[in-house]
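Heads up: the structure comes next, in structure tokens.
Removed: one protein chain of the complex. Kept in place: all other protein chains.
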Amino acid sequence: MLILTCPYCGVRAEETELAPGGEAHLKRVDPEGSPEALEEYLFHRANPKGVHFERWRHAYGCGKWFLAARDTVSMEVFGTYPAQISEPPQELIDTIRARRPGWEPV
Amino acid sequence: MSLRLSQGGRLIDRSKPVKFSFNGKALSGFAGDTLASALLASDHMLMGRSFKYHRPRGVVARGHEEPNALMNIGAGVFFEPNQRATVTPLREGLEAASQNHWPSLETDIGAVNGMLSRFLPAGFYYKTFIHPRPAWKHLFEPFIRQSAGLGKAPKEADGDQYEYLYQFCDVLVAGGGVAGLQAALRTGREGKRVLLLEQAAVWGGRAISDGDELDGQSAEAWVAQAVAELEAMANVTLCLNVVVSGVYDHGYVLAAQALPDHLPGGESPRERLWRIRTGKVIAAAGAIERPLSFAGNDIPGVMLAGAMRDYLADFGVVVGPRSVVVTNNDDAYRTAFALKAAGQAVPLIVDARPECDSPIIAAARAAGIEIAFGSAIAKVEGGKRVTGVQICAQNSAGSALREIACDAVAMSGGWSPAVHLFSQAGGKVIWDEASAFFRPDATRPPTGDDGVPFVSVVGAANGYLEAAQALADGAGEPVPDGVQAAIAAVWRMPAEAPAKLREKTWLDFQNDVKVSDVQLAAREGFESVEHAKRYTTLGMATDQGKLSNINGLAVLGDALGREIPQVGTTTFRPPYVPLTLGTVAGEARGPLFQPLRKTPMDAWHDSQGAYWEPVGHWRRPYCFLRGDETPEQAVAREVTNTRQNLGLLDASTLGKILVKGPDAGRFLDMLYTNMMSNLKPGRCRYGLMCSENGFLMDDGVVARIDEDTWLCHTTSGGADHVHGHMEDWLQTEWWDWQVYTANLTEQYAQIAVVGPQARAVLERLGGMDLSAEALPFMAWAEGELAGIPARVFRISFSGELSFEVAVPAGRGLELWQRLMDEGEALGVMPYGTEALHIMRAEKGFIMIGDETDGTVIPQDLGLNWAISKKKTDYMGKAAQARSHMTDPERWKLVGLETLDGSVLPDGAYAVGAGENAVGQRNMIGRVTSTYHSPTLSRGIAMGLVVHGPERMGEVLEFPQISGDVIKARIVSPVFFDPEGERLHG
Amino acid sequence: MAEHLHTEVTALEPCGMILLRGDLEAEWAPDLLSIMGYSLPEQRQVIQSEAGAALWFSPDELMLLCEAGSVAEAVVQMQSACREAQAHALVADISDARARFAISGPGARLTLSKLCPVDLSEAGFGPGHVRRTRIAQVACAFWMTGPESFELICFRSVSEYVEGLLRNAARSHMGLEML
Partner (left out) sequence: MQFRRRHSAFAIAREALRHHEGWQRTWEDRPLRRKYDAIIVGAGGHGLATAYFLGKNHGLRNVAILEKGWLGGGNTGRNTTIIRSNYLQDPSAAIYEKARSLYETMSQDLNYNVMFSPRGVIMLAQTHHEMRGYQRTAHANALQGVETQWISPQKVKELCPIINLDGPRYPVLGGLWQPRGGTARHDAVAWGYARACSDMGMDVIQQCEVTGIRSSNGQVMGLETSKGPVDCDKLGIVVAGHSGVLAEQAGFRLPVESVALQALVSEPIKPCMDVVIMANTVHGYMSQSDKGEMVIGGGADGYNNYNQRGSFHHIEETVRALVETFPMVSRLKMLRQWGGIVDMTGDRSPIISKTPLGNCFINCGWGTGGFKAIPGSGWAMAELMAKGGSPLADPFSLDRFREGRFIDESVAAGVAH
């Protein structure tokens, strides 16, 4: 039973107040994109044993989507951040590096 | 025999007798008794039958770890199987019955399995019952099922209530023994928010029964003082009768609160599930005593030494008068002292260790108790109760040196720290060679959401078994060395026991797993502890291996020639103690099972014969039954009346989402396949929404409200999903677009007023000009109807003249009632969802969920007209260009008419010639919607057919499950009024 | 047993409710609110003013409560004020979309603690706070209207379910006397 802090309303929300939304920072492919790019966008997912960037919606709260960096094995949450960003913030990257020496963003 | 002594028993109130029954026999105990103590007090040592061999069994333990004394309790709606007698508080009128025997506890036919036990070793069923094939299902399996199982299956719904409770704290202390109390005192004094939970009805754990001395005072006095101090702290909450059941990720803890004062069927809940979120967990769950493995160690009268002490101290109950103590450690000596002090005879302490010394051994010698070091029990004599023991040397094959007549055997194989809570959330345990147990590895604890350890363990659970040690560990102080002599890692007695004895030496009492079974598993290559456990079922009984795990591991290690740490340990899974399913379900039963969404007109519908249909969480009238009508008759009447006169549909469940902002048009152009930005204010347009995978997801009418505002209607089931979908894209992809949305679904009641008389009835209400000129088809207007503020949309899903009127939800019923009143003269009738479906099918309109199933794209449905050619992009456009989506072989929408006018069955498939590569009949199409059309008096259907639109007039074959074939002709999906003339009234 | 934890659950009459979506940090926001007689609440706060309560719902969403009779006019007024200020905002009358309940008495906190995954201790939640969360299986929002009383709102369609939950949870607090 995870607990994640919504960066919009500051609530430490438990999982039942949230809706999971899959991998974060996917790049939408429009009709100009190649079939390979489209397949990648629609189906290929990072599925790491370890640090994962993912989407959550504070569905039973403020309704906002936010992003989280979480370890898929230990469940450690390195941080949550607003969704209006196309890459994880540098600060968070630094935090993860400090906690997981040797880890590099893909 | 077992009996109650004339004095003693700190937990019972001898002034309050309590009547109960066991197997129909009236008995009596005292307030404060458990069922087990009360049964022992009346010489009922035989309490049940084992799982496999139906061996007679008595109580072994004091608490939740009890494997044998499981009872059927209560009757009717309060009946409960498999209740542990050791933790069932005795209450007036309690009805208990023992389990797993026929015809009676004393005489059990199933015991024949025991005589055949030689032919039924672990895993025997994998090796036999193979031939002939049907025999497994018809003969062997029914027999095995009937002889397995424990308690009876309840027959009725539960007569009690349950509920949840959310709690939050900084520190959760699980266990109110000495170490737990100390930990709560320490963290409480630091000002933390502390929650201290104890599974028993009293504080202090074992210390009081054991008569320990703490900080120079009696345990009783120490505990009372600690509890008083904790109760005085505002930041500490203490609660008894709450068992911590599981520790989960991120500091989530489940605990079950029993309410001993609850009366069956009473107003309070029977149990309450606490859902606790805590910063830290301090597990102080104590330790669990292990049995010793010797032949006949399951005969009633053989008990754990600590349990025997507890029954004496807590309830004044003994199995006696002669008890032999058998042990591999110092702790069991206390049982000998306690029994002696109560006037019982202890003819011998059988100590498997070579001669050793410690204060307690010295005290035993001083008290004149005979001790036989280096000795073992070769065999326990007796059947349904112990009559004596044969003593042999531990390092022997079991030849008896002497026989001692006795009534009871108190055994102790040492204690195992209760590491469950630590292990459940991912903590690792480590083997402590000197103490012969697994203890929590403080360097590998479970970590929380911040990556920091959040579970620590204190006291006996942390491997500090002696009271003085627990006291220090709980306080976070350096732990002094113990004064007891070292335990000997004796797992089987005697060491060289031959097969004949090992086959009568139990490891897991309830599941009837013997030493020989584990050895067999090892021999057959089930070397991993998980394999051995699954092969033998060791540790899988209702005590979840609390008594048997370590002994089983040791025997396995022995057989494999490996040390225990190399054999490994199994993972501890929640719950710590079995958890009532009703408690897990909480309040969600009956009317509270799931939310039921009701429209503002719901009560009216209910009073007018609504035949309900669940639609998502909504309930909607499928039809309105009049008199003796069947639903089919009602639906036909509703369709006919709507087409001929006037029908009303409660359309309030349709989603209504307001989309506003400078970029709203652009946004909707991305969301819908067709163009919405060029819709004119005051006008409506039907739109399709696809997923990024190209599949049709939702549809509905979009109305443009003003320059920068649109109102999007969605399907009833789709409102929340579509709103979430919009917010998703706005927040996470196009966050710089200036658009706000609001889900106004529940703000409005919406009524479809349908039929040739639709305009007439609205005009009677008065207030708005709804003439064809003022409100043409696919336009909307705002105003007042019957004095109610309203928006009127002139749209039609039935092909009839039709208006959808939206008013504030609070006035929906008023409008509905007015329409019924004014419409009476015009032939008004309400109609339900099925009439709606039929009328749309007669017109060839698709329905999301019928014509679509998550694999259908708009192009399949002939909806290309609703896909903008001008737009370079919309959700799903890229996906719709993939090869499988543009394949001309995709099945396309057509109408289907049976040749004989009958109704095609739901879901029927059309077949082509031959079979596919895996031998299945080739299918060339399927029915998506099928109805009897009251309007056309024949069956009509829509379907998807390969090359369908190019095959008009062809006849397809639809085989039935019965094998019969129905023939249907491909026709246009528009069955009725193809010119669309009726729209205009 | 636990009589001292008595809890009263009351279904309340409808009142006016206005949804405001817009950039609450924009200049026009406090002005608009003050014209209407409201103050701008901070994150997760409710502020009671002469016109009624203003509840913070999200960084770009407020709910304003008012008398049932004055909501229509207030909405029109706010919409035109937004237009004048050229503010990108959405104002809607949502008075009919929700049901309201009062939960009061010494057991009020406990009652909600059985249904909502929220720390309802005095340290965790107090007057002036508003919390959007779930109550059992549906969405809700609540805030305190007095030292021992809460107001809770939920969607209209599930009001019977929520009322059932509240009455059920308020029935008996046996065994919770120590909390």
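Should a chain be cited, it is by its letter among A, B and C, assigned in written order, with residues numbered from 1 in that chain.
Operating definition for what follows: contacts are C-beta pairs under 8 Å (C-beta built on N, C-alpha and C of every residue); 3 or more make two chains touch, one makes a residue touch a chain.
Because the structure is a prediction, the values reported are computed rather than measured.
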Chain not shown, its touching partners among those shown: A, B
Among B:251, B:320, B:552 or B:575, the residue in touch with the chain that has been omitted: B:575
Touch with the omitted chain, as defined above, among B:114, B:251 or B:586: B:586
Of B:426, B:459 or B:934, the one touching the omitted chain in the full complex: B:426
Interface with the undisplayed chain - residues on subunit B: 51, 78-82, 118-119, 121, 124-131, 133, 136-137, 141-142, 144-146, 148-158, 246, 248-249, 252, 254, 425-426, 499-500, 503, 516, 520, 523-526, 528, 530-531, 534-535, 537, 540, 542, 544, 573-575, 578-582, 584-586, 588-591, 593-594, 596, 613-615, 622, 693-694, 849-850, 853-855, 879, 882-885, 905-909, 911, 916-921, 923, 926-927, 959-961
Where the missing chain touches subunit A, by residue: 1-2, 15-16, 19-20, 22-23, 35-36, 38-40, 42-45, 47-49, 52, 54, 70, 72-75
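Criterion: only the chains that are shown with their structure count from here on.
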A-B compared against A-C, more contacting pairs: A-B
Rounded Å distance between subunit A and subunit C, as computed from the means of their C-alpha atoms: 30
Multi-chain contact sites of subunit A, meaning residues that touch two or more partners: 14, 63-64
Where subunit B touches two or more other chains, by residue: 277
Of subunit C, residues touching subunit A in the complex: 43-44, 57-59, 61, 117, 131-134, 139
In the complex, subunit C residues that touch subunit B: 1, 14, 19, 21-22, 60, 72, 88-90, 92-98, 110, 113-121, 123-124, 136-138, 155-158, 160-161, 164-165, 168-169, 171-172, 174-176, 178-179
Footprint of subunit C on subunit A - complex, ascending: 8-11, 13-14, 16-17, 60-64
